[in-house]
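Removed: one protein chain of the complex. Kept in place: all other protein chains.
Labels run A, B and C following the written order; every chain starts at residue 1.
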Amino acid sequence: MEKNTEEPLKTAGGLYRVELFFSKRRMILIPAAFILFLAVPLMGFNQYILRIFTVIGIYIILSLALNLVAGYTGQLSMGNAAFYAIGAYTATLLLLRGGVNYWLTIPLAAVLAGFCGLLLGLPTFRLRGSYLTIVTLGFGEIVRMILMNWDSVTNGTLGIRNIPAPDFFGITLSLRNGGFYYLVLFLVVLVSAASWFIVNSKIGRAFVSIREDEIAAQMMGIRTTKYKALAFVLSAFFSGLAGAFYAPMVGYIDSNSFTFEVSSQIISMAILGGLGTMRGMFFGAAVLIVFPEVSRFLMDYRFVIYGVILVLMMRFRPQGLLGWQPRVPVRFSKTVRSDLMREGILPEGE
Amino acid sequence: MALLEINNVSLSFGGLKAVDDVSLYVNKGEIVSLIGPNGAGKTTMFNILTGIYKIDHGGILFDGYPIQNKIPQDIVKAGISRTFQNIRLFRNIRVIENVLVGCHITIKYNFFDALFRTPKYRRAERQNMVRAVRLLYDVGLSHRVHDYASNLPYGEQRKLEIARALATGAKLILLDEPAAGMNPQESAELLRFILGLRGRGYTILMIEHDMSVVMNISDRIYVLDYGKLISQGLPQEVANDPKVIEAYLGGIQNVEN
Amino acid sequence: MADFVQQILNGFALGLAYALVAVGYSLVFGILRLINFSHGSVYAFGAHAAFFMVGLHFGPVPAIIAAMLITGVLGVVIDRTALAPLRKKKSVSIAALVTTLGISSIIQNMLVVIFGSQRKPFPDFFNFGTLELGGVRLGSRQLVMVTVSLALLLLLLMVVNKTKVGLAMRATAQNQKAAALMGINVNNIITLTFLMGGASAAIAGGMVGGYYQIVYPSMGFMIGLKAFAASVLGGIGSLPGALVGGLLVGVIESLAALFFGSNYRDATAFIILIAVLIFRPAGLFGKKEVVKV
Partner (left out) sequence: MKKILIAALVILAAALPVFAGGGSEAQSDTIKIAVAVPMTGDNAEYGQTFLIAAQIMTEEWNAAGGVLGKQVEIVNYDDKNSAEEAASIAQKIVSDPGIIGVLGHFSSGVSMTAAPTYEENKVIEISNCASHPDYSKMGKYIFRNNTAITEEFKVMVDIIENDLKLTKVGVVAIKTDWGNTAGGLADKLVLASSKLQLVAHEDVLETSDDHGPAIAKLKAAGAEAVICVGMYSLYGPFAKQYKEVDPNVQLIGVSNAYTQQIIQLGGQAVEGLFAPVSFYAESSDPATKKFVDEFKKRWGAEPSSLAAQAYDSIGILLQAIKNTGSLDREKVRDAVQNINYKGITGQTTFDAIGDAAKQFTKVIIRGGKFVPYTK
């Protein structure tokens, strides 16, 4: 119809230039970053630093998992520690009691966690907002109680100790030889890629539409209950994956490792970085794992400051530190461009 | 046979009859308007048609099949799509993504196709991306493709909602006050656009207050007041119906009181 | 049998404690549709304020009244400094929720910094003896707890249902915009709600502190979660719902502990909660909300 000449997107500003820079050079930068991370264990860091890197990896996975539910689908889950726990216990029990190969326990644990996500989800998805949140919170507490009391299976409050580290072609993984670091790096890449592929598909768009306006989403033919369930299942699956990795890394598990504080820490990470963005999860996990390590001297004030940060964030930057909306144009693939060109409807600026 | 047939539909909210024994029909290729004073039950009618509210009595046939009390998703699939009176866009995503969400049911691939980026995924994404751009081009938003929905001015948000509704592949489009908040030039343009839709085979049922729009493009008009159908017919007939004038003037008097 | 009755009585007292805390959740949720996660910590703060006042040789009643005032003010400060700006910006609800989580962390850890994390003895205010009837004991602590809780709940009900301010509160809960158009100062009403929430938390803190004669900074965590579950159970936003929800959770929890052992008692509240929400999503006393499109 009409022709509009005004600038469609604000393209000025440093941030835009940074985005554009990364966008254009992503084919070089991503492999470069990957190689850099591959080289970390060779940089002569001590065990402690490698452990921090590895724990950051675990929490990146947990945050990415939460992000699918809370960030994209807009359903705040306060019980993700439960799925993390289910993953950890399942993997451990399969390994120790079931004699299952370690490399199989990881996917199996994740599947069971995902299944529990579905179990939690089915009866509760007609609940909205705050109600759903409180149910997830209650679920987290119930799971913890079960882990604490089901002595014959979970060994109760004693937890399970001496979980053996896995072998990889004859090499026993440890923090010192960087084995756990590489494994978590692999899992982070896997979960990031899966998360990226899901988010950038009709599934991810359905998630976001539920977050933005559930009624309007239904009017687009989106089965919101099904997609909410899917988001929960995926979130539980990835959290379970993180749990299955965690157990043999630390060598013991008990119910105290999966408290409400863990759930609330994952939430804080996602929020600090920026819910609904993937970059934010990496950032949030890194900062909130490193912060307590470098701030031990603050003692009790540490958690006061932690609270102050959350409050200030919500007040002044609720979208998270890295939660800006990207301004670089949507990328059309070559085929789409040629199709558009053929039909003569290629939008301006392309 | 009519594309949409509503027979004796009633719905009450705790004693209050919001829709009272309403029957109407829309033929294929028609533009039909639903008018009436505020609170007459027009939007409630839309909510019934799209499955948000369940009715107490009556029946609704679309394309010959009963659709009353079906869930919204099934109704969209059957071919009815709508816009909202108080625009309900997905505000924090891009314009093109809004339309792609609208394409949801026309995109045929499953979870694993997405996860593994199968050729099926690529093909469907490519086709629908082109389709989405085409729809934006059609409604005059091709310059806004990359922008965020919340950044659009009011008029363009309305257009985007229409584009999103069209994206579902529906045959019958329900427009809830599409001209609200538009200046005369914009409404004139909207009018041409709606006529264009009919030209492309869409059927339209709309709620509208802007009488210049209603009178100019409607094939037929239904008038609701207090949940009851008080008049129907060609634009000229309805405009001269004393009951309609009464309903509107009464409404005005009420406001003044 | 005596044990059974005794546990029902114990559960009743415990349930009233939950109800007192649940009221604070309900008040705020009713008006703002916000889960105020800081309420558990505010309750712990109230208990410590009473503890502190007792340390200054206040008597029990003046100490609790002073604690009510201080804690009420804390509630107002929370709202004015952290939550009101979010409302002004029309932030998403998740932002307010996270803010309350943050505030909770601030309050609880400030209490640790000031008072230390250990348990501290709270004076045995309400012990005037014990009644014994057929093997069932009714302590004066329980009686005081019952009397004060019921009085407080009645008072709150009166305020909400019989006064002009209460009318304004109910109007604000229904529709903030319309209430504002009617000349109600919505911000003042919200402030008042937080004041009442804080004061009721202080009473709860003082009562529970006096009941178990112990205060400590993390005392609000579990009771906060359970009280929240109780308020959702009763129908969040409804004051009678908070009372019934609290009593239900308290009694069922005590009986469950008696019959199945203490192991699962903390889970009881959540199991009841989930069960109720599945069958009655709006809680026992809540009204179903009509979707507006």
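In this text, contacts are C-beta pairs under 8 Å (C-beta built on N, C-alpha and C of every residue); 3 or more make two chains touch, one makes a residue touch a chain.
All of these numbers come straight from a predicted model, not from anything done at the bench.
K.L.:
Using the touch definition from the header, name the shown chains in contact with the chain that isn't displayed.
P.N.:
Checking the complete complex, the chain left out touches A, C.
K.L.:
Considering the complete complex, identify which of A:Arg17, A:Arg97, A:Arg161 or A:Lys226 is in touch with the unshown chain.
P.N.:
A:Arg161
K.L.:
Of A:Leu62, A:Met148 or A:Ala194, which sits in contact with the chain we cannot see?
P.N.:
Touches the omitted chain: A:Met148.
K.L.:
Could you tell me which of A:Gln75, A:Thr92, A:Ser130 or A:Ser257 touches the chain that is not displayed?
P.N.:
In the complete complex, the chain left out is touched by residue A:Ser257.
K.L.:
In the complete complex, which positions of chain C touch the hidden chain?
P.N.:
Listed in rising order, the touching residues are 3, 6-7, 10, 14, 112, 116-121, 124, 130, 137, 139, 212-214, 216, 218-219, 221-222, 254, 257-258, 261-263, 265-266.
K.L.:
Against the chain that's been left off, what residues of chain A make contact? List them.
P.N.:
Considering the whole complex, chain A reaches the absent chain at 18-19, 22-23, 26, 29-30, 33, 36-37, 45-49, 51-53, 55-56, 148, 156-159, 161, 175, 192, 196, 250-252, 254, 256-257, 273, 277-283, 286-287, 290, 293-294, 296, 299-300, 302, 322.
Note that only the chains that are shown with their structure count from here on.
K.L.:
Please list the single chain whose C-alpha centre lies closest to the global protein C-alpha centre.
P.N.:
So the chain sitting closest to the middle is A.
K.L.:
Distance-wise, how many Å sit between the C-alpha centres of chain A and chain C, to the nearest whole number?
P.N.:
34
K.L.:
List the centre-to-centre spacing of chain B and chain C in whole Å, with centres computed as mean CA coordinates.
P.N.:
Measuring from centre to centre gives 47 Å for this pair.
K.L.:
Chain B: which residues touch two or more other chains?
P.N.:
In chain B, 52, 84 touch at least two other chains.
K.L.:
Return the residues of chain A touching two or more other chains; collapse runs of consecutive numbers into ranges.
P.N.:
Within chain A, residues 215 contact more than one other chain.
K.L.:
Considering the complex alone, what residue numbers of chain B touch chain A?
P.N.:
Residues 50-52, 71-73, 76-77, 81-82, 84, 88-94, 96-97, 100-105, 107, 109, 111, 114-117, 121, 124-126, 129-130, 133-134, 136-137, 139-140, 142-148, 164-165, 167-168, 189, 193 of chain B touch chain A in their complex.
K.L.:
In their complex, what parts of chain A are in touch with chain B?
P.N.:
Where chain A meets chain B, its residues are 1-4, 6, 8-9, 194, 197-198, 201-203, 205-206, 208-209, 212-213, 215-223, 230, 276, 325, 329-330, 332-333, 335-336, 339-340, 343, 345-349.
K.L.:
Looking at the complex, which residues from chain A come into contact with chain C?
P.N.:
Touching chain C from chain A are residues 70, 74, 76, 123-124, 126-127, 129-131, 133-135, 137-139, 141-142, 145-146, 148-149, 215, 260, 264, 267-268, 271, 275, 300-304, 306-311, 313-315, 318.
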